[in-house]
Structure formats: C-alpha cells, structure tokens
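The complex appears here minus one protein chain, its other protein chains still in place.
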Amino acid sequence: MKYSIFSLARAAFSGHKNWQRTWRDASPKSHYDVVIIGGGGHGLATAWFLASEYGIRNVAVLEKGWIGSGNAGRNTTIIRSNYGLPGNTGFYELSMKLWERMEQDLNYNTMVSQRGVINLYHSDAQRDAYARRGNTMRINGIDAELLDLAAVRKMMPFLNFDNARFPVQGGLLQRRGGTARHDAVVWGYAHAASALGVDIIQNCEVTGFVRDGNGKVTGVETSRGRIGAAKVGMAVAGSSSRVAAMASMRLPIESHVLQAFVSEAIKPLIPNVMTFGAGHFYVSQSDKGGLVFGGDIDGYNSYAQRGNLPVMEDVCEGGMALMPMIGRIRLLRQWGGIMDMSMDGSPIIDKTPVDGLYLNAGWCYGGFKATPGSGLVFAHLLARDEPHKEAARFRLDRFRLGALIDEKGQGAQPNLH
Amino acid sequence: MAEFSWIARSPLEHALVVGACGARGTAAGVSLTEIRNFDLIQVMARRGKAAELAKAAETRFGVAAPGTPKAVRVADATLIWSGPDQFLVLCNGGKHAIEPLSQAFAQSGSLSDQSDARALISVSGEKARAILAKLSSLDLHPAAFPAGTAAATSVDHTSVNLWRGNDRPDGQAVFNLLVFATFAESLWHTMLDAAAEYGVDIRHSEELG
Amino acid sequence: MVGPAQTHRLESGGLIDRAAPLGFRFDGKSLAGFQGDTLASALIANGIKLVGRSFKYHRPRGILTAGSEEPNALVELRTGARREPNTKATTAELYDGLEAASQNRWPSLRHDLMAVNQLFAPIFVAGFYYKTFMWPAKFWEAVYEPAIRRAAGLGRAAGVADPDHYDKAWAHCDVLIAGSGPAGLAAALAAGRSGARVILCEEDFAFGGRLLADGGTIDGVPAAEWITRALGELATLPDVRIMNRTILFGVYDGGTYGAIERVNDHLPSPPEHQVRQRLWRIVARRCVVAAGAIERPIVFAGNDTPGVMMASAMRTYVARYAATPAKRIALFTNNEDGWRTVETALAAGLQIAAVIDARPDVSAAHRALAAKGGFAVLNGSVSGVEGGKDGVRKIAVALTGGARAEVEADGLAVSGGWNPAVGLTSYHRGRPKWRDDIAAFVPDSAPPGMVAVGAANGAFGLGSCLRQGFAAGAAAARDAGRSGNAGAPPVADDEDFSLTPLWHVAGKGKAFVDYQHDVTASDIELAQREGFESVEHLKRYTTLGMATDQGKTSNVAGLAIMAVVSGKSIPETGTTIYRPPYVPVAIGAFAGHHRDENFHATRLTPSHHWAAEQGAIFVDTGLWRRAQWYPRAGEKDWLESVTREVKAVRGGVGFCDVSTLGKIDVHGPDAGAFLDRVYINTFSNLAVGKARYGLMLREDGIVYDDGTTSRLAENHYFLTTTTAKAGPVMQHLEFCRQVLFAELDVQLTSVTDQWAQFSIAGPKTRDLLREIVDPAEDLSNEGFPFMGAREVALRGGIKARLFRISFSGEMAFEISVPARYGDALVRNLMLAGKPFGVTPYGTEALGVMRIEKGHVAGPELNGTTTAADLGLGKMMSTKKDFIGRVMARREMLVAPDRQVVVGIKPVDKTRRLRSGAHIIPKDKTPGPDNDQGYVTSVCFSPMLDQWIGLGLVERGRERIGEIVHAHDPLRGEDYDVELCSPVFYDPDGGRQRG
Partner (left out) sequence: MRIVCPFCGERELGEFTYLGDAKPARPAAGATENEVFDYVYLRDNVAGPMSEFWYHGGGCRAWLKIARNTLTHEISSVEPAAGVGARQVGA
C-alpha cells in the first residue's frame, strides 16, 4: 500500500485495521543470489539497491535480532558530507545526494532534515584546518561556508561568547547537512526492499560460512539452518571482526563503545547540528524536542553496549562549556553502540581474500550518515564485482600499501580516531 | 653593567591572598597553606639496582626509602613514594638538594631536580576531607589513608602527589598536595571554589610540615 | 507570601508542618501550602486537578502519581534564567515563593487551542508521520518540520546561561543502599551495626519510603516511631552516612555508582558559595537496591481524566500530606493492596463511592468494610470515565457477567499491581525475569556486588522487606570484611498480596498506556499489525516509554498488551533494554565545576604575569596560555605589532618564552641507545655539550614529533618535544622504555615545569647574554659554537642552561633557569637589554620567523606526513632499527607523487596568502582530479615584505619556480602563486651560525 496523506485518511475511516506489515515476515529459502549478513541500515540499503538499481532481487538480509538493533538505532542521527580527504569526500557526498531523495525513493518519511551542520573553531590553527577541508568540499562540488565569529553569533546567540575557556572564533558550515530519523531509515529500506522481493529474515544469526573445496564461500550456517548464496556480503559494523573470524580473517579494526545521550523534550532551542571544537561534544535537537548529543568513544575495546561515567561527564562538560543554557535541562537516557573503529578512521568496502565474501566495515563515527551511499556502493561491488567509483579508495589492502585515509592524522590507533 | 636581583617567585605568588575566603560566620572549615621554597628531588633506581638504591637511601637518611605508597618523615627530609623503584626527597635548606644527593646515589639512581616543577599545598581543617572528596577520587577515610600514606594520583586530570602528614596538634589530619607548577594557579582556583562553602583560611609558609 | 485557604486539606494529620505555611504561585495564581509539601500535594490541597497537557493530543491531565514516575504533572518550575522545564510536580519540594507554570498549552491550560489535535486523532496514530509529509520534498524543512517541532517538546528551556553552580564529589563505602524504605533502613542497620562503612541514598527529602504513607507496625511500634528510632541509631554509627534528596541513577563498572544530590533545589536559589546540585561518584564494595516498586495503571478508556490517580498515590496524598485529591473516591483494583487506599480514605473521613475489583472473590473482611463504609463492591472493570478538565464525574463499570453499572465519584484510584524498580539491576544489560505470582518482572541477575531486596525484589510484604533488607545488609557487610554483630532484625507481619493480572479493559474511547506520549492501546495493536512486534520496535515506532517518566508506569502494560495481541506470553515478549539514568539528571550536574573558564585547567608560563603586565595578548595552545604578541601604543593591528617584533629580532635582539616545550630528562647508561631507537637519527654519538635536532615516527612510519635533544652529561640527555605533543610523547617514550626496550638501563622524568626556558634571538643576542651571564663564560663562536649546550653561571649566582639552537634562523640561544627565577629572568633581560632595544616577542612572531626559515611545525606535522614529505628523509638512519622504520617504507608512503613541503608566495606581492587555500595547476579548472595540495602555514614576512607560506604540494620540490593557482572558494579568492624553496630567508644559514 502506498503511503500518503490520502491512504492515511482512508485508513482512519476503517480504524487503521487494514494496514499491512511494513515489511514481509520472510522465512529463509534454501538459496539466494546474494545473502547480506546484518539487518541494519547498511545491509537493508544494500539489499534495496541490489533490487532497485542492479536488478538482483533474489536477496536475503539476515538479522540476528530485530532489524535496526545495532548502530542504526543507536546513533545521533547526523548526516553530512564535510570530509576532507579524497575517498571520503566523494563517497559521503554521494551518500548525501541519496539522502536528499530518500523519502521519494522509499515512499517512507525518514525525516531528512537539512538544517545545517556547523563545526565550530576556536583557534587560528583550527580555522586553517577547516578552511582546507571546506575548500576540499567546494572543489568536490559540496556546499561549505566558513563563518566568522559575527556570523556564528548571529546564528547561535546562545553560545558562550563571554567567558569561555576556549572562545568560539567561527565555524565551518554545511547547510545541506542535518539529521534524519534513524529508525525510519531502517524501516523505510526494509519496506521498500521487501516490496521488491527481498527477504528480510529476523532472529536469524549467522554461525558460520559454508565453503566449497576451493575455499569459496557458498552460503552461511544460521540459527535457522543453512542458507546457500552465490555471494555473501557482510554489513555488521561493530561485529565485523567476530564474523570475519568465522572465515579466519583478521581485520584492521577494533570494537569500541560510543555513547549517545538524549535530554528531555523541550520546545525548539537549537536550530542546527553543532560540533564543539574545543571539547568532545556535538548536539542537535530532535523533532520530538530532545537534545541528542554525544562525544568521544569510551576509549577501550568493548562489546558491552553500555557507556562509562567519565565519558558521560566529559561530554556534558563540553556541552556546558559551549552553551551553559543547557545546565537545567535534564539528561533522559544514555546508551552505547559498538563501533568498528578502523586503523585510519575510514571505512572498508571491498572483496575479501576469501572468494565469494564481501566486506562492508570499519565505519567508525561515519556509519549512519553513510547509510544510503554504503548501500549503493556495496550493492555495486556485489553486483559487478568491482568497486564503485566513489568507494575505490576504501580498499582493504590500503593499510598494507600505506594508502591511508586518515582524517584525524592519528595513525594505527583506533581509539584516537 | 646592571645589577640583577634574582627574586624567586612561587607559582602561587600571584593568586594566593592570605586571609579568609568563602563562607563567613563560622570558623573556617578548610585551611590551605602553600609551602614555599623547598627542595624536591626525584630519585629513580637504575635498571636492576632498586635494592642498591634502597641501601643508599638508608645510608643517607637512616630509614628505608618507601617501597610502597608511603611518605616517610626523617629529621630533615620527607621521602615520598612516587612510583615503582622511585621516590621524591622533600626538604629545605639545600642539604638534600640535587648535587649532594647525586653523589649519594651516583651508583644506583638517576636524579632529576623537581624543586621548581611543583607547588606544595597543605590542606587541613574539619572539612579537609570534604573538599578533597571534590578533587580526588581517592578514599581518604582514616582507615584507608592513615597518616604516612602517599599516592601518585590525579586532580582535575592533572598528576599530583598526595600524602597525609602528621596530624595537626588539634588532631586534624593534614593532607599535602604536590601539584605541577604551571597548573598550580588554575588548580588553586579550583580548590578555592570547592572549599568556598566551608570557609577557607589561606596562608603561606616556608615550614615543611 | 501566603495565599488563600487550602480547600482540600484535612484538618489534621500528615507529615506537613502546619506551623510553616508557604505561599506559591501556579500559572500566576497565588496559593498556599506547608513545609513538607511537594508542589503536587500543595496543588491537590488547593483543589487543583488540571495540571498539564499531554504531548500529542493536548489532553487535559491531572496528577497520576506521587513520585518520579509521574507522566502528567509536569511544570515549568521557577522563572527567568532558572526556569526548569518538565519538572515533576510530584517531586518538587514546596518552598516559599515557588513559581510554577503549566506547559505545552496555548493560550492557557484551561483553554488550550492545541487541543484541536484531538480532532485529528484518527489520523495522528502511531507512526503516522512516517507515511506522509513527503511531498513536495522541499516542504519538510520549510513547512512540516517547523510546525512539528513547535508542537512537540513540552516545556521551554530558559534559553540563557544557568546561573547556578554544580560540583562533583567522590565517596567510598563498603555498603551502598538505594532507598530508605523498610528494606533500605533494615539493610543500613544490619550493615552499620556490623561495622561497615555505609552510605544510604534516599530520593525523597523524608526517610521511610512507603512507610510514610502506609504506616504499619514494626517491632511492635508504629512505623513512624520505628523510623525515628532507626535513624537515631544510624546517626550514632560513625561510618554510616545517610543522604536525603539523593538518588542513585546509574551503576558503572567496578562498583562505581552515580548519584545526584539535589542540595538546594528545595530553596528559591542556592545560598552563596553553595551549589544547586552535586554529582556523586560512589565507589562501593556492595550495593543493596531497596528502591521499592512502582504501582502500575490499568489501561481503560478515559484513564487519563484528571482525578484518575494511582491508588498508592491517592493514599500518599491523604496520609502523608493530609491533602484530598477527591471527596468521593472509587477504587479500581485487581489486587489486595489497592484496598489500603480505601482504608486510608475512610480513616481520613473521605467517602468511598465504590470498589471495582476485577478479581472474582473479595475477602469477607473487605465486604465487611464495605458494609460499614456504606459502599458497593462491584466485581468487574472500569470501562470508561466521564469527565473532563475539571475531573472525574462518573465511572462506567463493566460487571463480570456482562452487566453494566455506573458510579458517581470525583476521584478514581487505580491499582493494577506493582512493578519492582528493576532499573539499577538491569543497567548492565541484565534482563529481569517474570514472576507469575505477582505478575511482574523481578531482577534475575545484577551487576557484580549488587543485590535487590524488598519490593524492588518483588517482596511486597512489610515483614519480608525488613527480613530481606536486613539479611542483605548483614551479608554485604560480611562480604566487605566487616564482622560486627548485626543484632536482631526488625520484625513485622506480611500483608496479603493477591492479584489477578489485568492490563487492558476494552471500551470506547482512548485508553492510554503511555500518558505523556499519548500512546494508546490501539496504537500498540496498530504497531503489531504493521510488524513492529519486537518490544524495541514497538517502543521506537509508538514512542512508548520514551517520555520523561522513562516508561516507569507504561512499559510493562505496553508489552503486556503487545503479548496479548501477538499471541505470546509476557516473558516471551520480553522487555526493552533498561538505560540509565534512573531519573532524568540536570546536564549541569554532570559538568560540575567544569564550565565557562573552568572547562579545562589553564597552564601558565613562568613569565605569564610579567607578560600580562606588559599588556600582552594571549592565545590558548592546548591548555597553555601563551603571549601571542605584545602590542604597543599606537599600533593599529596585530600585524603591525608582530612585524615590529620580527624586525626587532632580526635587526637586534628579542626573547620569547618557550617554556611550553615538553622537556624530558633521559638518564642512564643506555640513554643514547634508547634515543637511537625512538628517533630516526642517531643520538648515541652526540658529544657531551652538544644538541641535535631529532625526528620521531609513529610505528606506522608517519612523523610523530620533533625537537632538539642535548647531551648534558655522559648519561644524561635533555630531550624537548613540541608543546602540543609533550604528554603523548612522554607516554610513548615510557611505553618504549618499560614495555618494548626494557633491557635498556634508562630513566625518564618530565621536567617541563622545572625550567623556565626562553629563546633569545637576533644579531645582538650575544651582547645581551654577556650582560646576564657570568663574564667567565665564553660565549664566542668558538667557545660556544652552534648547537652547543651546557650549564653556565649567571651574574648573581644563578645557574642556567644555555643551548645554542635557533628556530628563528638568527643567532640565538635558548636559556633555561629554574622556574622560580623565570619571572626574574625576563625582568633582568629587559633591564640588561635596554641598551640593545631588546624586544619581547610572542608566538606570532615566532611563527613568522619559522616560516621565513622553512621550519616545519604543527600544520606540517599533521599526522599524515612522512619524514621525506617534510624534506627530512635523509635523516632516516639506515644503520639501525627505530620505531616506524619498516612501515615508513610502504609503497604509497614512498610514492614519487606525494604532497611534500614547499614554499609558496603570491605572484602579486601585494596579495594576502591564506592557509587552507588549495593548489591547482595553472590553466586547470579546479576539481577533485587536479587538487594537488594546500597551503599549510602563512605569514606576512617583514623581511620579504610580502605574504609567504608553506604548503604540501604534489611533487612540490620538483616544481620550484612553477606558477600555480591558489584556489580558495570558501573566501572567494583565486590567484597565482609561485612554488619556491621553503627557506625564504638566509638560505645558507649564515646568520644562525654567526
């Protein structure tokens, strides 16, 4: 059933009794052209692009729990394409363009809100780094503006301009950046992919790979039985190393906890998405009214999906330093997602040394904003067996070659990215 | 040719104002005293020479250097544990300054002069533990941190050495904090903010407690 | 200020202080209450039923509960900069002069035009917004979203800086107890008597938990008396600390707990020098959770009408606050406990309209009570409520067997049973287990060291609470190694607690599960129909449990209804993940002292106060505050000052405080060997009395840091790092020393703060130094050649270290004195340098001179450049192993087309060059394929009288002399620049060697 105000109005007359499931509740078939492990945003987007762009509809998405139960449902919902290094710049802009048409593509309101993302700077050196980055964006056809103090003050008069430890000097603004409703992205892709014939199979945990005599992957073992596949794609950020280990691979990835926080809902207060340049704090306000904010990862390997108190304090200190008006607003919930932190802070989308097994991993902080782009380029790789133009630098052997994409310049220490 | 005066300045000379501060009306709950003009030497055992170093320390000071987080007081110095196989020598008057000590530990230790690298603040009073609870994550309960206990720890994300000296004549505990000199003024203000609600009595001295 | 009479206050009774009347205002109306009231109890005492509006439909709402589980009665408390939105009236303590306003309504609470939303309720079902607002695409940001955002949210934040202060503290104990109800107090007695260090946290301002309203008999005395006795005994125990207005909100690893103390929220504003709230980090060996249980509603049509209240809350208001929510009360219960409200109401002289009991059999005792009280006991369920913003008028009852009845009442008490507070025990992702006998989830596992007791553990009888609490307190003390005698446990009887589960009564009209978010039973059915069957999907799709009450009253009912419609059991359906904090906590409290200028510590250099006296402009670099330049009267801008400083140095002499450089003493016989392994070049062959520039890599082959290191003695090197990397380099070197190369006899000490270090530069440096340094010291080029390093005596008896090194490219020394003399040194330099026109210079002039000399710094050492990129590839020794050696050889790190450091100057000499501009080949249209690098550092060079810069440019060193484009679309600039040698000034280095 096509969603619209008209179908809603019609449904209202029948007491909403006639709505169908948003996606079909599929049972696994014995064989698929492509099996995607991971029913998060990336996996579901990949399935949708396979079906819609590449005509491959005999596809299954296998999800251990409920779809969107990983990082797709645990992020701070920010979308942006303000990256500075070749590889990231083009890819995230591809993703941004797909965000801009997502609702019409999927017939699902994912509430893509291009309210602007501003990265504040507090020193000349930071301004110079943002100038470099902003110019990279502009050279790549991406919108970017370098704001001075007066412009920032006009846009966000509530920041601490008077007695800040690290006074704001300006900011790098991407107006097309913003937020999207994270769960709706998952449901929207599931809805649209399912309509094209993709099987979305929940509560189906992959427990191993089926390999033929040449070592090629020909399917997966799951908690719901063996499922054959011509190709298997992994989109399980947070658990990439665990799944890769089933195929005896070690990855340049560590799993780390990234916390996120939401406050009680309040009337509109913060118009855009902001990143504090002198502390670990970024924030936006959800349409429901809660301030959604976060900071740095907890800093040590973890699969525990919960955060520690010092980082929570650190994030709130950053928030109060930037805008002391939030002191009396209450923090409502805290949660933690498991991030694939890669060795250069950038993702990996590539074939693996194991024939038939394809990798989509290492998303660090960038996973949510990458969702549609990741779906498209991974679908391309799975369908064509060659990388999409905008993902060609996300190769797995770049670490071996030294072709690193290290935005923060921190090197092979994942917890510093 | 100009005549130069070499006036030593403590890191807190600018920020410290002798007298009362914070809540008034009752006796000050916290006394903060900056100790100025001391010698402080970091002594580290050379590789494999911890025992030899300990022996040299005993020869020099008449007591064993602390091998665990303790502060040991002798007549003219305090030896403060600062890490595995290392300790600080705190004194004044130059008797145990870097040069005489370098000779004493020539075979077994590496020494670094820290006399100018730190400010020393002594915290006491009825609310000493209450203010320290805002600054330090350590358990300073008398059972957990009796007189003579030392710790290498952090305050406000900055490394400090904290030890409990001998109690005041009135029985109050005395906590000594060695903080990095360049952080001292900032930490001092943090301490005053933390202590303000209890009332603070501020002084400085050259007497080592 | 004291307002009018309190119409709904009982003549006597309650735990309020009638001798302390308090005036307050609600929506501008003056009202009165007493010390000991909450805002909610005072509103009730004034007969106010309508307190708020719901989130989506703007339905009129009253007070549902008497605690932090309240979904409805949210207000904006206080005014101006202290306005606190979404404050629960049920937990806000009344104080004289309190001001509160209802929220989420316009223009007024009684006449809220936004209630028009109710007309659209047939469309505004769960998740409706995912199905619409998609066309036209541009309309989302322009039209739909702003309207939705304005409508959403509840209260208004103050919008200006919070004027209050917060702080944070640590506490340590053997046994931490959450809650001061019977179980918590019993636990505290047992643990305290055993000699344990105990901290007990109570959210309320009064101790006693449910005993405060429900009373009972303990050890043969009334509960109130027992509480007094218990508190009295606890006060005599030296290591027992009881904290009211303090709630545990989270449990973290290693027995660390988060608690928030509302130190002064019960006052109009905190007294001088005091904080509003304090965040406690409590480290406890054991934790006893005696956090009680939360009574749950039954979902039926009209259950959100003001006047419908939880049965336990109703009796709390009557018994504890002597405030009467209604005069004629009906009770709807499915369990025995609900009946206590009837007893309380009757005892207070209130009328009972009827009891609707869903259970098939009601005890003879209750029937006798009904006969005596003159009310009916109806076997059935409430199916509807008639009433509105003025409260309940009539209650429709569906009797067992199908008949219908009506009950006239102005208040309806509801009891659907009790849910143990399983939050704290579940925050480590433990899932609670279902207990059929109480139809509730109870803790199954808990974080290490934690145990739940009493109602929080599903024990609802008073006797059981005391027993469990006492046993757990004693056991916790034992586990912590305390062996004192816990004495005898307090004793009481257990009440009957029988319950027949009932979640949802079918009926006409909206039946609310989540009151605040307006999630109804039919929303849950819709979610199930659309496939959102997982409880996590249910929560996210309907927003069930995501309101400010965190689902405390709604979650279990919601999943029970989902279980029914999806044909599963409740345990099969499961719960969502429990997430801290247990109650919402002010963000300011998590920040504590660390806001405004105190966000981070500030490091000051030894010459800071002198520089401030000179009127220096300061800049923050990391935590350091450094003099950036020293303006002089008449100078029109920073550039003029900086240019003067540079010229003064290059033409005479100047000095700059460089104490911020990281300084490390490297001691030991293997110090040289150690440095050889951490630097790409060799230090073991450095002569004593010499300095050498060194470059360090990370293990991945990328440049990490640079600096000069001097050999002061055979076994003593003095190593310097950049200001930014001082801490990380020390950590790295300790890792190398302790972990990688532990066989080496080497010791490291940070001496950054020990030395005040100044760069003295310019052709007259020696002249100035000779004024300061003891005349016996030979400062001639022969006696102290370039890259020499040694201790010297100063006039007046001070010893200093001199290093003949130069960042500026001038004849220069760095001089170190013990930090206590740093201030004296600058003053003496000024004095001695007067004849030479000595000029203090700041970091800007320092930066200008290093760019003129082509020295790399932070912008070039950006974590992605190799030694060769920086033009320092030849420093890499081929004769030894060192950190980063192997990975530096990787194919793409030695590729010929890498971006390398090069000089850049505008072709038009009047043009300003800017950092961050990109380099594009001439005659090419800028695009990703011809983006060849960028400008890293710029300055106006007083020596060249033009802007110059350094950049990282593809094959830059092979292209010296080439004209390229500096492309800077951000600033709308595009101009030709020439790639040139990075050494703009004195290329053969004669000046620094002279």
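All chains are identified by letter, namely A, B and C, in their written order; residue positions are counted from 1 within each chain.
Note that a residue touches a chain if its C-beta (ideal position, glycine included) is under 8 Å from a C-beta of that chain, and two chains touch if they have at least 3 such contacts.
The structure presented is a predicted model; accordingly, all values stated were derived computationally and were not measured.
Every shown chain touched by the omitted chain in the complete complex is listed here: A, B, C.
Screening A:Pro252, A:Gly295, A:Gly345 or A:Gly375 for touch with the missing chain picks out A:Pro252.
Only one of the listed residues, C:Asp700, C:Glu777, C:Glu852 or C:Asp931, touches the absent chain: C:Asp700.
The omitted chain makes contact with just one of the residues A:Ser241, A:Asn272 or A:Gln285: A:Ser241.
Taking the complete complex into account, A:Asn308 is the one of A:Thr110, A:Thr218, A:Ser286 or A:Asn308 that touches the chain left out.
Contact with the undisplayed chain is limited, among B:Asn37, B:Ser102, B:Ser154 or B:Gln172, to B:Ser154.
The set of subunit C residues touching the chain not shown comprises 170, 252-256, 281, 283, 428, 448, 699-700, 727, 731, 734-735, 738-743, 881, 886-887, 889-890.
Hidden from this view is one chain, which touches subunit A at 241-242, 245, 250-255, 299-304, 308, 310, 343, 399-400, 412-415. Against the chain not shown here, subunit B presents residues 69, 82-84, 137, 151-154, 157, 159.
Heads up, the rule we're going with is that only the chains that are shown with their structure count from here on.
One finds 50 Å separating the Cα centroids of subunit A and subunit B. Rounded to whole angstrom, the centroid-to-centroid distance between subunit B and subunit C, based on C-alpha atoms, equals 32 Å. Across the assembly, subunit C contributes 168, 281, 598, 600, 602 as residues in contact with two or more other chains. On the side of subunit C, the complex with subunit B involves touching residues 165, 167-172, 197, 239, 272-275, 281, 283, 593, 598, 600-606, 609, 623-624, 659, 665, 667-670, 715, 744-747, 749, 751-756, 771-772, 794-798, 818-824, 828, 831-832. Residues 1-11, 14, 22-23, 42, 44, 46-48, 110-118, 130, 133-134, 136-139, 141, 144, 156-158, 180-183, 185-187, 189-190, 193-194, 196-197 of subunit B are the ones touching subunit C in the complex. Contact residues on subunit C toward subunit A in their complex (touch as defined above): 55, 82-86, 122-123, 125, 128-135, 137, 140-141, 145, 148-150, 152-162, 164, 166, 168, 250, 252-253, 256, 258, 279, 281, 427-429, 522, 526, 529-532, 534, 536-537, 540-541, 543, 546-548, 550, 577, 579-581, 584-588, 590-592, 594-600, 602, 619-621, 698-702, 858-859, 862-864, 887, 890-893, 914-918, 926-928, 931, 934, 936-937, 967-971.
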